[in-house]
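Encoded as C-alpha cells, the structure appears first; notes follow it.
Only one protein chain is missing; all other protein chains are in place.
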Amino acid sequence: MTDSVAAPEPVIEVRDLTVHFPVRKGFIGRTVGHVRAVDGVDLAIRPGETLGLVGESGCGKTTLGRSIARILKPTGGEVRYRGPDGTVTDLATLGERALKPFQRQIRVVFQDPFSSLNPRMTLLQIVGEPLRANGIASGSELEHRVAEMLERVGLSPKYMNRYPHAFSGGERQRVNIARALILGPRVVIADEPVSALDVSVRAQILNLLRDLQEELKLTYLFVSHDLSVVENICDRVAVMYLGKIVEVADTAELYSSPRHPYTEALLSAVPRPDPRLRGAGRRIRLADDLPDPANPPPGCYFHTRCPYAVPGVCDIDGHGPVLTGTGPQHDAACLRTSELDLVGVASEPA
Amino acid sequence: MTTVLLDADTTSSVEAGAETGTKNGRRTAKQWRLVWWKFRQHKLAMVGLVLMFGIYLVALFAEFLAPFGTSTFNSEYTYAPPQRIHVDWGEGLYVHGYTSTIDEETFEPTFEVDESQRIEIGLFVKGEEYELFGLIPWDRHLIGPEDPGQPMYLLGADRNGHDLLSRLIHGTRISMTIGLVGVAMALVLGIILGGVSGYFGGRTDTVIQRIVEFFMSIPGIPLWMGLSAALPHEWGPMQRYFAITVILAVIGWTDMARVVRGRFLSLRNEEFVTSARLDGSGRPRVIYRHMLPSFTSHLIASVTLSIPAMILAETSLSFLGLGLQDPVVSWGVLLQDAQNVRVLSTAPWLMLPGVAVIVAVLALNFVGDGLRDAADPYKR
C-alpha cells in the first residue's frame, strides 16, 4: 500500500544496459572479441537522492555513468528518463539532436579539474558556454547569470575574466560545478569529483555539493572509488564488479551489513584513520588479479577471488547470480548470500 | 582560550587562496602573453627571432638597401673581388678601385685592389630609380658610390660583373617569401585534410592517411624535377614563381596534415572537449572554438619549422636549374654560379648566398624550436 510512497518513481531507470567495446587485432583491425564494460545493469536513481556507484578501477562504473549521460552510446538496454511532467523517454537510442534537450537536464562533473577546463577560455566563457550554446542568454544577461552562478559555488565573480591556470584544483572543481549547474539540471552525474583534490579541500567540495543539492533539489549519481567519501555523501550505494551491479542498498545498511562478499572485502580494505582500529574487524584480502573483462569467468564473475566461493556452486557456466532482494531495499547478486554471515564496518569507538 | 581571527583574508574562503602571491599578471594573461613569456626564456630562439626579423626587413626594403638593381652590371669587372670599406674621418667613406691584368693564356682579366685609387661612397646616395614596395618612386640607396659610374663591389662581382651584394639582398625577397607562400598553401591543405581525418576518424581517417603515406613515399627530388621540367618554358618569372610554390606545397602538406590529425586525435578525448559537446555546442563550434585554439600555437611552431625546408627545397631546385631562373634572383639562382670548382677557386665569394641560406634556415629553426617549447604554456 505504501510501497509507492517509500520508493517514488525513479528519475532515471537503467534497464539491462550493456556497453561493449570491441577488441581489435591485426593489420586491418578485425574485431576478435568484446570487453563487456557494462554487462546488463539495472539501476534506478530516485529523485532527490545521491546514489553512490563504487568499485575498483576497470569495473565499469565510469562507463556506466558516461553512458547514462550519453557521452557514450550504449550497445543495448534502456536508459529511461522521467521528465518533470512525468513523460518517460529512453535516452539510450536517441540521436544527437533529439538528445540535446535532455543533456540540459542531466549534467556531468568530471574528475580531473585540470583537463576538464579549456585553458584558453576565461571562467566567463567556460561557465557561460552552455547558455550561449543553447541560446538561453548572451551579452550582459549571460554575464549576470554567470556571476550569480559563480557566487553560488563560492567563487568571487570578479575573477570571471581570469583563466583556469590561475586557480587551484578546488577552485577549478567549483568552476566545473558552476558549469554543470548553470543550465538548471535535475540530475548531476559526478565522476570522481573529489579524487584529484587535496584532503583539506575535499571536504569543502563535498559540503558544497551537499548544499547545492538541498538548494536546487538535485539528484546525484556519485561515481567514486573512495568508500569513505561515498559513505559520507550518498543516500544509497551500488557496488559494481566486472560490469555488473553486485549489491545495492541504503548507505547505512550496506556499510553495516553487506550481503555480498565483494562489498565486505572492499569495506574491510579501506584504511581507517584511527590507529586504535588497527587490526580491528575481519581482515579480508582479495587476490590482486582482476579477471580479463573480455573473457569473464563462468558462473559468478567474482568466484575467482571470493573467499566464500564453493566449487560446483559458484562456477557453473550459465548459472551466475542475479540481483535479488535480500531484505528491505537491499539487493545483492550472490548465490550464497543467505548462507553467509558477512561483516560490515563497526562504528569507531568514541 | 580565545582566538583572534586575522583581518586579512577572511572575506571569502576562496579569495584567500586566489589573492595570495604577487604574480597577478599571470592570472588574467591571455595565452599569447604566456607563450611570449615562455618563448623569451629560450635564448637561442630570441637570437633566431631577431635574425628572422632582420632578414624579412631586408626582403621588404631590398631596393633601398641594395646599392644597385638586379640587372645592373658592368662587364668590365667580371669576378672582381670584394672591396673593403675604409673610413676617412675628414672626407667620409671610400673604397679602393681595381687594376686589371689580362691572363696571357686564357685572356681572362684578373683584378687587384688598387690602393692608389679612391672611390668615394656615401650613405643615402642617389642611384638608380626604383619603386619602394612597388608604389613609391624613389632613387636613394642606403649605400653606394657617389658617382654611380664607379665600381663598388663590397661582396665582389660575378661572371657578368653583377654586384653580388645587391643580388643577395634582392634574392632574399624571393627566397624568404617562397617559403612563406608555399607553407601557407601547404597549411590550408594540411588543416583541411588533417582536420577531417582527425575529427571524424574511422574509415575517412584511414583513406586520408593512406594518401598521405603515398605522397610521403615519393622521393622528393625526382618529383620536383619531373614537375619543374613539365613547366612550360614560355612562362614568365611570376608564373614560374607561383608554380614552384605550388610544387613545394604539394610536397609539404603531408607533414602539416599529420600534425593537425595528431592534435585532433589527442584532443578529441580531452575532457574539456567532451564537456563542450555536453554543453550543447555544435560540431563546428567544438572544432573552431574549443579545439583549434588549443593547437594554433603548436601549428605555428610546425609552420615555422617547415619554412626552412621550403627554402632549402627552392634553393636546391634553382641550384639544379629547375626552379627559378635569371633574370629572377633567388639565393638558389645565385648559387648556380657556384657550381664550378674552378670558378670557386678564383671567386670564392660566390659561395656567400649559401651562407645566407644557412643563417636564414638556422634562425627559422631556432624560432620554431622556441615556439614548440613555449606552445603549451599550461603544462604543469
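Should a chain be cited, it is by its letter among A and B, assigned in written order, with residues numbered from 1 in that chain.
Quick note on the criterion: a residue touches a chain if its C-beta (ideal position, glycine included) is under 8 Å from a C-beta of that chain, and two chains touch if they have at least 3 such contacts.
Keep in mind that, in the parts below, contacts and distances are computed from a predicted model.
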Candidate names "Pyruvate dehydrogenase E1 component subunit beta", "Na+/H+ antiporter subunit D", "ABC transporter ATP-binding protein" or "Thioesterase"; UniProt protein name, chain not shown: "ABC transporter ATP-binding protein"
Full-complex contact with the absent chain, from A:306, A:332 or A:345: A:345
Contact residue for the chain not shown (choose from A:180, A:286 or A:306): A:286
Listed residues A:81, A:102, A:159 or A:255, member touching the removed chain: A:255
Selected from A:275, A:312 or A:328 as touching the chain missing from the view: A:275
Residues from chain A at the interface with the omitted partner, ascending: 56-57, 168-171, 198-204, 206-207, 210, 225, 227-229, 231-235, 251-252, 255-256, 265-278, 285-286, 288-290, 345-348
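Assume only the chains that are shown with their structure count from here on.
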Averaged-CA centre spacing for the pair chain B and chain A, given as whole angstrom: 54
Interface residues, chain A side, partner chain B - complex: 69, 71, 100, 103-104, 107-108, 110, 112, 114-121, 129-130, 133-134, 154-156, 159, 161-163, 165-168, 170-171, 174, 179, 204
Residue ranges of chain B in contact with chain A within the complex: 12-15, 17-18, 26-31, 34, 270-272, 274-282, 285, 290, 293-294, 377-378, 380
